[in-house]
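What you see is the complex with one protein chain gone and the rest in place.
Per-chain residue numbering starts at 1, and chain names A and B are given in the order in which the chains are listed.
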Amino acid sequence: MKKTLNCLVLCFLLLAPALLQAEDCLECHREKTPGAVRIWEKSAHARAGIGCSACHGNDHGRIDAGKASVDMEICGTCHEAALKEHRGSRHGMGLHSGWGCTRNLPQRDKSECRFCHQEGSTRPVTQVECSRFLKQSSEMAELGCNRCHQVESSCASCHSSHATDLAIVRDPGVCAKCHMGPDHPQWEMWQTSVHGTLRASAGPEMGPSCQDCHMAKGSHDVSVGLTMTPGGALYPEAEIPGRRAAMLSICTECHSERFATDDLAAADAVRIQSQALVKKAEAIIWDLADRGLLDPMPTERPPHPLRGEVLVTDSQMLYEETSHIERLFFKMKKYDLAKTVKGAYHQNPAYTHWYGNAELKMDLIDIEAEATRLRERNPSPAAVVAPMGVEDESIEKALEVLKNKFDRGALSAEDYAREKGDLLERFSAGGQ
Amino acid sequence: MKKTLNCLVLCFLLLAPALLQAEDCLECHREKTPGAVRIWEKSAHARAGIGCSACHGNDHGRIDAGKASVDMEICGTCHEAALKEHRGSRHGMGLHSGWGCTRNLPQRDKSECRFCHQEGSTRPVTQVECSRFLKQSSEMAELGCNRCHQVESSCASCHSSHATDLAIVRDPGVCAKCHMGPDHPQWEMWQTSVHGTLRASAGPEMGPSCQDCHMAKGSHDVSVGLTMTPGGALYPEAEIPGRRAAMLSICTECHSERFATDDLAAADAVRIQSQALVKKAEAIIWDLADRGLLDPMPTERPPHPLRGEVLVTDSQMLYEETSHIERLFFKMKKYDLAKTVKGAYHQNPAYTHWYGNAELKMDLIDIEAEATRLRERNPSPAAVVAPMGVEDESIEKALEVLKNKFDRGALSAEDYAREKGDLLERFSAGGQ
Partner (left out) sequence: MKKTLNCLVLCFLLLAPALLQAEDCLECHREKTPGAVRIWEKSAHARAGIGCSACHGNDHGRIDAGKASVDMEICGTCHEAALKEHRGSRHGMGLHSGWGCTRNLPQRDKSECRFCHQEGSTRPVTQVECSRFLKQSSEMAELGCNRCHQVESSCASCHSSHATDLAIVRDPGVCAKCHMGPDHPQWEMWQTSVHGTLRASAGPEMGPSCQDCHMAKGSHDVSVGLTMTPGGALYPEAEIPGRRAAMLSICTECHSERFATDDLAAADAVRIQSQALVKKAEAIIWDLADRGLLDPMPTERPPHPLRGEVLVTDSQMLYEETSHIERLFFKMKKYDLAKTVKGAYHQNPAYTHWYGNAELKMDLIDIEAEATRLRERNPSPAAVVAPMGVEDESIEKALEVLKNKFDRGALSAEDYAREKGDLLERFSAGGQ
């Protein structure tokens, strides 16, 4: 009720001048941007008398300067519930995770600072910044990153500009634009899954779309029922049962509860098993770093934009200016893990197994082979050591490796003291 | 006639109680599995009065325990001809090649043993078991392997559950669910071939589907006209002309016999040339194994589940816990060879050449480079040898390599004796 009122008030305030002006805009814009006018003319906005300036304003100087694109604050004046749901979902934080600080980007409106910072403050209100974004040129940031990571601020990301046709946003293609490619091919795996293929051959009643499961009943909260955060970790344990139940209530529209429960539980298990493979590879790389064997070491290359001259293998891992073994790990973690896990949750055996699981296991072979090469290439005999033992090491090297492990938190103070004691004792016993 | 009778008798026996019970099932299941009921209600089965228990039985305890899924024996009672054709085709052996022994899988019905074993016997009735399957967790086996390799036992693999709409099984999407991905992207190559693109733009009369060529006239024997076995070898020579003629009779629905014959013959040539590249790479790996240079050697890693501590490069080759060079070979043989050859037979130049042939040739470069690295890394001077000669080898090493070749059957007893004699003579002549 309040919403309707708000909207009416705003429409009135905006439309009174806008309606007058629509004709003025159209006269020129039928020439200048005929497609935009054509699309608007067929829209629900046109039918409701919502003209150009209702959304773009009347200040043509601002429009000419490219500062009148419509952000979701404007849409949200009328579409209040949708905006609220959107903001509560992972789509509402796309910008934070994708943009990082935009201060170096040309042609960026200063008002964008508000997405990450308190008004008038340089202190970010969120911890999430993307190191990969920070390494891009402004053009790659624009065409490669922001075309998807504008989803936080722009309804047009999905609805497209000027159109209001719901067929657009109910088509899985609208999701495909971003949810595709090596890092999260959800569209590809859906398209060739039992769900996607049935939709194509037998219609929407037989085959659910992205929207049917992730935006059930038209909700704009795309995070409903998900147990993994956007970063791939689990939500807090207490939230999991409620989240799983929400997803199962959607699955059971078609499937028996037992079938759906078992299927998602199997995917959970695949996730845990796959993450363990990734952890194994990660441990190999950290051990090499402890021994100073990465090539180049983090101290010998441009610093990580958020962390400096240290090894980073978490969600802020880079794919550039690192070592070859880290780049192999990037593929493993960012691409192949995602394909396995998302393939399992989206019922696509080829992604789960061939594009996912098989690649993960081959990645591990590649990483182990590269680790062997790195260990063997070190000219200092002290470094040519069995990775997990101290058989051929000098006492100095062994103590240094141990200290590195302690420094990075892989050993507790207690374990460090004990292992150090053991080591000294073993060496003083005359043995290497 | 006999079939119709069988079916009628069975329908009568099953339907008498089933018809009574359908209403009972529906009352609850409209709540519990509304999708399943909705789909069934629109099916030919519903129209013919074939209710839930006709296929699932009346024992609700069994149903609750998840033991009442409908295997094809049940479908085959009525759909006899289809079942027979299916069983005679490669789809009828999907399970054998994909499953391996399921004894370690939780939630498996013991009755599945019958797929591979004589009643009451542990002796397999087929030689085919998949080592890759045996290495999987039960969850990966379920979501990654069996979702496709259930095709032997479940009509629903293609027809989907409860639906009888033939549009589902006449759409190439139904094949895509399994026939996609790095190991056999038939769907992707068809979709972008002249056949697939014409179907999309000009309709089924212009562009044949998977089914039009491989299940002509609705046959369930998908192996008609194929000259390669599922493992990629040729069928026995005597069968080839008949098989090729069967395929040509389909091609000539649209093409002249000369065109179709030449086209398939060119694809045959591409197959032979591509297999020769793979053989060349395989020989490099076996030579390294003979010299003890794989890293790790088969004796230094978990044994192959079917063969033990030996090198395996045939269709039972693994992609995990092997050496880096074997993993490169896995990609070459399992992915790139398949893309080249299947691309050629499916009229897709990009798969034939770029995804296929170009990758095969780059694989060979990669494998040769890794072989060089392996030869050079061996600390023993005896092993740093020209791979095909004995120039720098000690006599002991050279004799050992020769014996390894003989032991694995790469040399006949005669050739072994002669090469051994030559070697001893050369060394005793004072030469290296």
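By our rule, contacts are C-beta pairs under 8 Å (C-beta built on N, C-alpha and C of every residue); 3 or more make two chains touch, one makes a residue touch a chain.
Keep in mind that what you see is a predicted model, and the values were worked out from it rather than measured.
Trainee: Taking the entire complex into account, which one of A:G57, A:G76, A:G144 or A:G292 touches the absent chain?
Mentor: Missing-chain contact among the listed residues: A:G144.
Trainee: Which residue, A:E80, A:D263, A:E282 or A:D295, contacts the hidden chain when the whole complex is considered?
Mentor: Spelled out, the listed residue whose C-beta touches the missing chain is A:D295.
Trainee: Which listed residue, A:L26, A:A46 or A:A176, touches the chain dropped from view?
Mentor: A:A176
Trainee: Decide which residue listed in A:D165, A:E282 or A:E419 touches the omitted chain of the complex.
Mentor: A:D165
Trainee: In the whole complex, what residues of subunit B lie against the chain that is missing from view?
Mentor: Against the missing chain, subunit B presents residues 192-194, 196-198, 200-202, 205-206, 252-259, 262-263, 266-267, 269-270, 273, 343-344, 347, 349-358, 361-362, 364-366, 368-369, 372-373, 376.
Trainee: Touching the absent chain: which residues on subunit A qualify?
Mentor: Subunit A touches the chain not shown through residues 32-36, 38-39, 64, 66, 107, 136-137, 139-140, 142-145, 147-148, 160, 163, 165, 167-168, 170-171, 173-174, 176-178, 180-183, 187, 295, 319-324, 327, 330-331, 373, 377.
FYI, only the chains that are shown with their structure count from here on.
Trainee: Between subunit A and subunit B, two copies of one chain sequence, what rotation angle (nearest 5 degrees) aligns their Cα atoms?
Mentor: Superposing subunit A on subunit B takes a rotation of 120 degrees, nearest 5.
Trainee: Please report how many Å separate the Cα centroid of subunit A from that of subunit B, as a whole number.
Mentor: That pair's centroid distance is 34 Å.
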